[in-house]
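With one protein chain withheld, the remaining protein chains of the complex are depicted in position.
Chain lettering (A, B and C) follows the sequence in which the chains are written, and residue indices restart at 1 in each chain.
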Amino acid sequence: MQRRAERNFPGEGTMEAIILQILNGLDKGSAYALIALGLTLIFGTLGVVNFAHGALFMIGAFCAVTMQRILNLSFEQVDPSRTDFLGNPLKVQVPYIESWFGPETGGALLDWSVPLSIFLAIPVMIGLGYAMERGLIKHFYKRPHADQILVTFGLAIVLQEIIKYFFGANPIQVAAPSVFSGSFDFGAILGFDPNVIIYPYWRMVYFLFSLAIIGAVFSFLQFTTFGMVVRAGMADRETVGLLGINIDRRFTVMFGLAAAVAGLAGVMYTPILAPNYHMGMDFLVLSFVVVVVGGMGSLPGAVLAGFLLGILQSFASMNEIKSIIPGIDQVIIYLIAIIILLTRPRGLMGRKGVMED
Amino acid sequence: MFGLNPRDTRFLLIVVFLTLATPLLLQPFPESSGLAQFNAGYPDLMQRFAIFGIFAIGFNILFGLTGYLSFGHAAFLGVGSYTVVWMYKLLGYNILPGLVLAMVISGLFALLIGFISLRRSGIYFSILTLAFAQMSYNLAYSVLTPITNGETGLQVYSNDPQVLMGANAPTSPHIFGLVMRDSVQLPVGDWLFTFNIGYYFCAIVAILAFYISLRIFRSPFGMMLRAIKTNQTRLNYTGLNPRPYTLAAFVISGIYAGLAGGLLAAMDPLAGAERMQWTASGEVVLMTILGGAGTLMGPVLGAGFIKYFENIFSKINDNVLHAWFAFLPDGLENFLVALMHPFVGKGWHLTLGILFMLVVIFLPGGLIEGGQRIARLFRRRPDSDSRHQPKPAPHVGE
Amino acid sequence: MGILEVKGVGKRFGGLQALGDVNLSVAENTVHAIIGPNGAGKSTLLNCLVGKLIPDTGSVMFDGQSVLGRKPHEINQMGISRVFQTPEIFGDLTVMENMLIPCFAKRDGAFRLHPFETVANERALNERALQMLEDLNMAEKRHMHAASLSRGDKRRLEMAMCLVQEPRLLLLDEPTAGMARADTNNTIDLLKQIKETRDITMAIIEHDMHVVFSLADRITVLAQGTPLVEDVPEKIKGHPKVQEAYLGQAH
Partner (left out) sequence: MTNSYLTRRGVLKTGAVAGAGVALPTIFTAGRASAFTNEPMGGTVKLGFNVPQTGPYAEEGLDELRAQELAVEHLNGMGDGGMLNTFSSKALDGTGILGKKVEFVTGDTQTKSDAARASAKSMIEKDGVVMINGGSSSGVAVAVQGLCQEAGIIFMAGLTHSNDTTGKDRKRNGFRHFFNAYMSGAALAPVLEKAYGNDRRAYHLTADYTWGYTQQESIQASTEALGWETANNVLTPVGAGDFSSYIAPVLNAGVDVLVLNHYGGDMVNSLTQAVQFGLRDKQVNGKNFEIVVPLYSELMAEGAGANIKGVYGSMNWNWQLQDEGTKAFVKSFGEKYGRPPSNSAHTCYVQVLLYADAVARAGSFNPCAVVEALEGFEFDGMGNGPTTYRAEDHQCFKDVLVMKGAENPTTQFDVLEVVEVTPRAQVEYAPEHPMFGGAEATLGECNSGA
């Protein structure tokens, strides 16, 4: 079945190709790291296997779609000069926002719908996370992991079916603001020939955005008393409980935070990946692999593993490597996971005794 | 009898009876009634009940007893299917060589994966098995297309060698001339019962599989496996190395999975790569937990439950709903149809998801616990005053 | 020549010298106690004896064979059983099943696949397990879940599980730690009963002087990873070095 035309360009532009794949890998890695970060927060703080985490990512992405829909809320204007597919006069949709603010401001708001949806996603995701924890997960802390898997998997199915009910099964395009729609010449900055290392603006934005989020989560845990208590709770829940601190309440907030991180990862990813209702399931397995490779309960591990797997996956997709080992890009993530878990029993930075029984 | 105590013998006989009577039991509604939609007594679904029952029973030997949660058992299912179809292609349509080889090959495959994966425990073990299975799936879907026929699924072509195929041999899967697809139909009044050879073959294999699992549960080996789940440290300091036991359990459950996969191909001579996907591995995990992990019958119930939804609920469309409620006034009819619409047909996933949640919330022990609660309702409570006496441990397998 | 000979055992954890040149000899059919203040290296020593840790230097001989480099289950098969500080039992299994596992382990060795035998049919083993439970007054609880036993009963069960293997050496790691006085006394009585009725060597690591002095034939005092003195209990009581070690550790 191998029907490839053999023609490679060995040597030529290797350095450029490597830089490009590192950039791609960082971007993939950002998404992996953000999802894994949220998942680890839930694992580490609550000890809950959350199979609905991918669904949270997906809901985040659909916050962007919803925002776009809201901004696009329109009234109908009949345009007698044109006809629709049945030959009737065409009804043109005019967004309220354009009629209120004028086409210019309105158009700009529409254009910026993805960044704007962050403001929608944060309250929605925190609320959803809070509701999930209080309404459901709370009752499963003392239940076996198997039960947690079953209930969160059920929840994931329900969430995605609800989204499917309202938004359909097709991918929905959500465009980045037109300022970021193009790509810029990254190679020129580094002193390469122009036009060899081109990189889309939005991917750069996404990378920086994820760094900001990761930084924010870490400094929140590092520098606030709230974060200190939570970190202590991650290390030893019972002792912190004995100190008279209501650790459960704080963990609820952490669940909301984790949901928000997943949601924001989803929102900003929409211009790169058109959201569809089952994207959560596609990311679920991957995010578990990332978390475990990073080591259970280790936040830096999750981030590190996310970027590592992203970059390695990008390298594995290079023609030069695929022509040596066909299909390596299909399995690289799993292969790396196996190698790491066999050489480092608890992943890259895992702690002993977390989720080992 | 059969090396079992009287209680287990009774249990086994009940299972045998239920399995053999399935074609009758699953056909409770008359053909002409609207509820005939819920009848499940047709060969394909009954075969699936038996086959996925075997899969789940095997998985339960690993997960239910040792607590090691494998997320890659679908790989063995796939290997079993591919083996059987390849035997069709090379030898002929007799299913026996394929099934035997399917068990051997999936056992060897499980030995390899288990040997590596069992170096880790807990979620690290789960991810290792998942990684192996996903690699198998991805490769089978793409690079290994010459062996697996990729997305289309491996099937038999007329120009395949089939060296053992006699001139008059059946051209579909059979065992020494008994064709799997053949059925006997029995109309009784408005009921129609189908007795399918393939189903009965699967049923006999399933009963054997169940019997072996029952013996394993009651054996010292089974006890060791349960001990592993409870306390590995103590086991170590009791002079036992848990690894050979877990590996044996892993291989046994891998063989069960390979057998189930082989039977799938024996009933329907096509092996698709999706059988190895993580969703398929996840499905057997869900079946086991849903039914009740560590119990003998639970996983079988769970398997039946999920397959029933997949096959029956997905086929209910608006037309069917309208037919059910046709006796109502139009407004009410439309309202009820609209109300049920999201939960059936293309919405069968939603119903399944909700039921997963309800079962796990209200029946922590799975469906089997639901059954026990119902049974308790009907039973007199003779010892309500002896509540404070030491509670005897529940018999494993209830 | 004792049944257990520890010679020059040392163990470091990074910069910390947990054990330095420990020599110890436990004579057959005696009760040998190892005492010492916190951090004296008692648990490290015990872990070196059962294969959980491998010492950096020295040798550990059991009945003339080296135990070093062997896995815990192999060492157990040589005839060493261990009782833990918090009882390690199979919580999900019944008391009787808890007893049967060491019986099978004793009979079958490290691994034997017997999927078609039935536990109930192993008459001899069942009788032996039951006999042991009766000896320790646990017989009427044999159908209970082990996890639902009281702490004292868990200790008893663990002891029974070790004894049913008929070990030549029984290691006890603070068997009364965290117990109420009554439970402690019960445990002492139990150990006395075992000592009197069986040919068994016991090595006890213990904090509680009351326990030690009620049971031990010989006592080794460990401080900062090295043995201070080894003698019969009467002599240890007033030994100046011992008092210094304990008082220096004022608590």
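Note that in this section a residue touches a chain if its C-beta (ideal position, glycine included) is under 8 Å from a C-beta of that chain, and two chains touch if they have at least 3 such contacts.
Just so it is clear, the structure is predicted and the values come from calculations on it, not from any experiment.
Student: Tell me the shown chains the invisible chain touches, ordered by label.
Tutor: Visible chains that the missing one touches: A, B.
Student: Among B:Ser33, B:Thr152 or B:Thr233, which residue is in contact with the omitted chain in the full complex?
Tutor: Result: among the candidates, B:Thr152 touches the missing chain.
Student: Using the definition of touch stated at the top, determine which of B:Gly3, B:Pro244, B:Gly345 or B:Gly370 touches the missing chain.
Tutor: The one listed residue touching the chain not shown is B:Gly345.
Student: Would you indicate which residue among A:Gly106, A:Pro200, A:Gly297 or A:Gly350 is in contact with the undisplayed chain?
Tutor: Residue touching the chain left out of view: A:Pro200.
Student: Give me the subunit B residues in contact with the hidden chain, please.
Tutor: Those residues of subunit B that touch the unshown chain are 31, 39, 42-45, 48, 138, 141-143, 145, 149-153, 155, 157-159, 170-172, 179, 181-190, 192, 194-195, 264, 268, 270, 272, 274-275, 310-311, 314-315, 317, 319, 345-346, 348-349.
Student: I need the residue numbers on subunit A that touch the omitted chain, in ascending order.
Tutor: Touching the missing chain: residues 1, 3-5, 7-9, 13, 16-17, 20-21, 23-25, 27-28, 31, 82, 84-86, 90, 92, 164, 168-173, 175-176, 181-183, 195-200, 202-203, 271-274, 276, 278-279, 282, 313-314, 317-319, 322, 326-327, 329-330.
In this text, only the chains that are shown with their structure count from here on.
Student: Among line, ring, star, complete and other, which best matches the way these chains touch?
Tutor: line
Student: Taking the mean of all protein CA atoms as the centre, name the chain whose own CA mean is closest to it.
Tutor: Per-chain C-alpha centroids ranked by distance to the global centroid put B first.
Student: Could you tell me the distance, in whole angstrom, between the mean C-alpha positions of subunit A and subunit B?
Tutor: Here subunit A and subunit B have centroids separated by 34 Å.
Student: From the mean C-alpha coordinate of subunit B to that of subunit C, what's the distance rounded to whole Å?
Tutor: Taking the mean C-alpha position of each chain, the two centres sit 46 Å apart.
Student: For subunit A, what residues touch not just one other chain but two or more?
Tutor: none
Student: Touching at least two other chains at once: which residues of subunit C meet that condition?
Tutor: In subunit C, no residue touches two or more other chains.
Student: Which residues of subunit A touch subunit B once you look at their complex with the stated criterion?
Tutor: Going by the criterion above, the answer is residues 1, 49, 136, 139, 143, 145-147, 149-151, 153-158, 160-162, 165, 281, 285, 288-289, 292-293, 296, 326-327, 330-331, 333-335, 337-338, 341-342, 345-347, 355-357.
Student: Quick check: in the complex, which residue numbers of subunit B touch subunit C?
Tutor: 3-5, 212, 215-216, 218-224, 226-227, 229-231, 233-241, 244-245, 248, 252, 390-393
Student: Given the complex with subunit A, which residues does subunit B contribute to the contact?
Tutor: Those in contact with subunit A are residues 63, 67, 69, 116, 119-124, 127-128, 130-132, 134-135, 138-139, 142-143, 145-146, 150, 278-279, 282, 285-286, 289-290, 293, 342, 347, 349-350, 352-357, 359-361, 364.
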